[in-house]
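To start, the structure under review is shown below, and the notes come after it.
Yeah, one chain of the complex is gone here, protein chain that is, but the others are all in their spots.
The letters A, B and C name the chains in turn, as written, and every chain counts its residues from 1.
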Amino acid sequence: MIRKTAAALAVLAALTGPLMADENTIRIGVLTDMSGPFADIVGQGAVESVRLAVSDAGGKVNNKPIEVIFADHQNKPDVALSILRQWYEERGVDVAMEFTTSTVGLAAQALTRSANKVALPLGPATSDLYGAKCSPNSVVWGMDNYAFGNAAPKVVVKRGGDKWFLLVTDYTFGHQLQELVTNLVTSEGGKVVGAVRHPLGTPDFSTYLLQAQSLGANVIAFINSGNDMSTSIKQAREFGLNTKMQFVAPAFQIPNALALGLTVGQGVIVTNSVYWDQSDVTRAFSKRFMEKMKKVPSENQFMAYAAVQHYLKAVGQMKSHTDGKAVVEQMKKMPVSELDFKGRIRKDGRVIYDLNIASVKAPAESSGPFDVYKLTGKVPGDEGFVPEDKTGCTF
Amino acid sequence: MNDLFNALLPQFFLGLVNGSIYALLSVGLTVIFGLLRIVNFVHGAQFMVGAFLSYLLLVYFGIGFWWSLVIAPLVVGLASAAIERTMISRLYNIDHMYGLLFTLGLTLVLEGLFRYWFGSAGRAYVVPESLSGVVNLGFMYFPRYRLFVVVASVVLCLGTWLLIERTRAGSYLRAAHENPQLLRTFGINVSLLLTATYAFGAALAAVAGTLAAPIYQVGPFMGTHIMVVVFAIVVIGGMGSVKGTIAASFLLGIAETVTKIAFPQAASMAVFVIMAALLVLRPEGLFGRQESTR
Amino acid sequence: MSDKNYALQLDGLSKRFGHFLAVNNVSLNVREFGIHGIIGPNGAGKTTVFNLLTKFLSPTSGTIRFQGKDITALPPVAVARQGIVRSFQISAVFPNLTVLQNIEVALQRQAGLASQFWRSRQVLGRLRERAFELLRAVKLEKFAGVEAKSLPYGRKRTLEIATTLAMEPKLLLLDEPMAGVGHEDIASISELIRSLADRHAIIMIEHNLSVVATICDQITVLARGEVIAEGPYAEVSKNPAVREAYIGGADA
Partner (left out) sequence: MTTTFEPNTITTTPKRTTTISRRLPAVGVVALLILALVAPYYFYPFLLMKLMCMALMAASFNLLFGYGGMLSFGHAAFIGSAAYIAGYAAKEMHLSPILAIILGMAAATVVGWLFGLVAIRRRGIQFAMITLALAQLVYFIFLQAPFTHGEDGLQDIPRGTVLGFLNLGNSLTMYYFILAFTVAGFLFVYRMVNSPFGQVVIAIRDNEARATSLGYNVHGYKLAVLMIAAAIAGLGGALKALLFQIATLNDATYLASTEVVIVAVVGGIGTMVGPIAGAAAVVGLDWFFAESEFPVMVINGLVFMACVLLFRQGIVGTIAAAFEKRRAQGTEESKDA
């Protein structure tokens, strides 16, 4: 019995062998949340952006056709990793991107490194991606905690907001951002008068908001994301906090603004990486994007386009795409100039670009459903992101 | 001492607001469970659909809050009646577990579809004009709308309780659960009665959704989290006891709010801790009756 | 206090549910052998008495003595292990087990074969002889391999009695053994119960008064939770209080 099985195994092994991916096609895999809480920020829109970038490159590079595939990881790390492994091992995917959450991002980056492919994280906000857990096979495009927490809050302190109340999501993301903002406010001469950590998925924030009120804060920072952020801002307004406090939401994104509406969202100060209405280039891209998606691209969806374009340029220069690490090295040599992302890629894999400070428009100031931001300032990239010597990255 | 009182009083009122939403949800759930023996897992999704309908009515048809308060529950109630007629009614005579499992499947479908159609970030439903602004309660400024929610919830919950416990229709309902055969011989259409009960419970969830829309963010997963809490409340209140459920809802709304001050990270856990403690100390729930013979 | 001639002595037993006094100050003496019938109109508290006896409910007040020992505070399992085994109003078999397995489950515990999870069920074969003996006693041996849920009602009752006997009980509590039994089976079940009375004490709740009249040695009549009469059938049936309780209770 055992011998027979062994024989069968041997025969089968000889017959099938590992499926060899064909090296004459360049495959881009978008691994994202298509149906969960982040689907508006990345999801289908990110896939569309990638398709646009590929078609702008003429659908091929080095005379090799480019293929785009995508998958919904449902925010489950096990699903994400099964898919990614199979992409690398059997489907011949060369570059994987997006990943949405920190859990998936960190695990995907490790897997990409061991497979010597290219990873382009967009959604994950942990700075570990180019810090403690950095990888020579990654170019990190997405915004991270540091950048979110650094830009907008600094401006607000400078404008005189000196008594801060922090509403923090009880997650690593929130904890890191809380520490950062606290240090920043203190070093700029302000004071954090209170902070409260709330569980993910809190439906009612009124208790915390009353605390902010009774502590006499003049700034309230919404250090959370997604639905929690929308709900807490909405309720802060309901309790009339907007008359006494400046609202700051570092990790606010355009889909948040669309979800919240201007009546509720007006006046919130945010850190922004790119906005559709900031230049002719972004407006042109947004117009094409809207034909497909019926709404303006989010920050991450802009990045999806830029990241792929930059990757394809590097592959074009190298005339080869098989060695992921080498492609990434090439990418690091080339300056970044995609859409309005102008800057460079650091040795640790971090993409540096300038950031916007924006505030959400009041309904009267807006000229259409997507006219949501008033850009009020710029932060140079080298100020916005973690300084290179502080990331602790060693390959 | 006085300071503490002054600090706690506002929280007490905030707790009442959340308790109101819990009460509306758990009353519907407990009525469906008590009379149909179906654990309506999809209650959270029905709550969500109620909220979404109000939003859609406003945005696409310009229909305001007050009409939504009637139309959304009506639509959800009718749709639920159809589902009960075609599907859930087949599950009455088998193990109660299957009702729970079926409605779990339905929840996945509804939440998935609403996500697919409307995105996950949700929409903001603005407080209706007539109820906006704040009221001075003497010790705090309280949003007028939230006060309205508390009143509306208390009225609806009391109404439901009276309907079940004090009216002829209610006594039929209770009889339908205990002895459907007898009721049939009286010439009462029992299956219609059950359909109506299910639709009523679902409509209550939709009312809760409409009432919650201006407070919470309207989103496809808004019912998920709240349902786990409401289930715990129903257990605490003594499953199937309308009175117990209402009391437990308000008590827990307040307990949760107080936890938010003492140990904010654990606010969402307060209900579960109370439930576990209660089950160890008082097995039949807060107001449940000890089951006599089987 | 206690009398060794009595298997069971209840003294002033009461049970209150909220405002409702389901069992009120019931005292009973049950002899070591023979059949003690409990009768009474619906809602008289008969089944509640059984539930109190087996500790499925705990009494509000009063004491229960079994063979002279106070068992009022014991948990249900311990009561069962003392040798007080009950049958239920609705036939209580294990529907998804076969008839043979039903008996095996009753035999397993005493044979020390209850918690082995590492052995095959085959080891239960050693209980087979005793099991078939019991099945023969109730004429179910032909149905050994049939799932209990597919037995007709009367046979379920006899199976239940057989599993009860497998426990080698000292006191049997039979809750309406004739309920739902077709009249063709009544005689044989009566006979079966009567034959047990030589070796066991039996308390039986029964509505079928002709059965009670034929097989019971002693009768207690309950109404509204209280004992209203006691004695042999002939005596009790003449008692005007009993008649009134039955007639008064007929339309309630």
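To be clear about the criterion, a contact is a pair of C-beta atoms (placed from the backbone, for glycine too) under 8 Å apart; a residue touches a chain by one contact, two chains touch by 3 or more.
This one's a predicted model, so the numbers in the text were calculated from it and none came from an experiment.
In terms of the touch definition stated at the top, the absent chain reaches A, B, C within the entire complex.
From the set C:19, C:119 or C:183, the residue in touch with the chain omitted from the display is C:119, counting the whole complex. Touch with the hidden chain on the side of chain B covers residues 33, 39, 87, 90-91, 94, 96-98, 100-102, 104-113, 115-116, 228, 231-232, 234-235, 239, 265-266, 268-269, 271-273, 275-276, 279-280, 283, 294. By the touch rule set out above, chain A reaches the unshown chain at residues 5, 8-9, 12-13, 16, 34-35, 44, 69-79, 81-83, 85-86, 89-90, 101-103, 106-107, 110, 126, 128, 133, 170-173, 175, 199.
Interface residues of chain C facing the missing partner chain: 54, 56, 76-77, 80-81, 85-86, 88, 92-98, 100-102, 104-106, 108-109, 113-121, 123-124, 144-147, 163, 167.
Criterion: only the chains that are shown with their structure count from here on.
When you average the Cα atoms of each chain and compare centres, the chain farthest from chain A turns out to be C.
With centres taken as mean CA coordinates, the chain nearest to the overall protein centre is B.
Centres computed as Cα averages put chain A at a distance of 37 Å from chain B.
For the pair chain B and chain C, the distance between mean C-alpha positions equals 45 Å. Of all residues in chain B, none touches two or more other chains.
Multi-chain contact residues of chain C (touching two or more other chains): none found. In the complex of the two chains, the chain A residues touching chain B come out as 35-41, 170, 196-199, 201-204, 206-208, 210-211, 214, 226-227, 230-231, 234-235, 238-240, 255-256, 258-261, 263-265. Across the complex, chain A is touched by residues 7, 10-11, 14, 17-18, 112, 115-116, 119-124, 126-127, 134, 140-141, 143, 145-146, 212, 214-217, 219, 221-222, 224-226, 257, 260-261, 264-269 of chain B.
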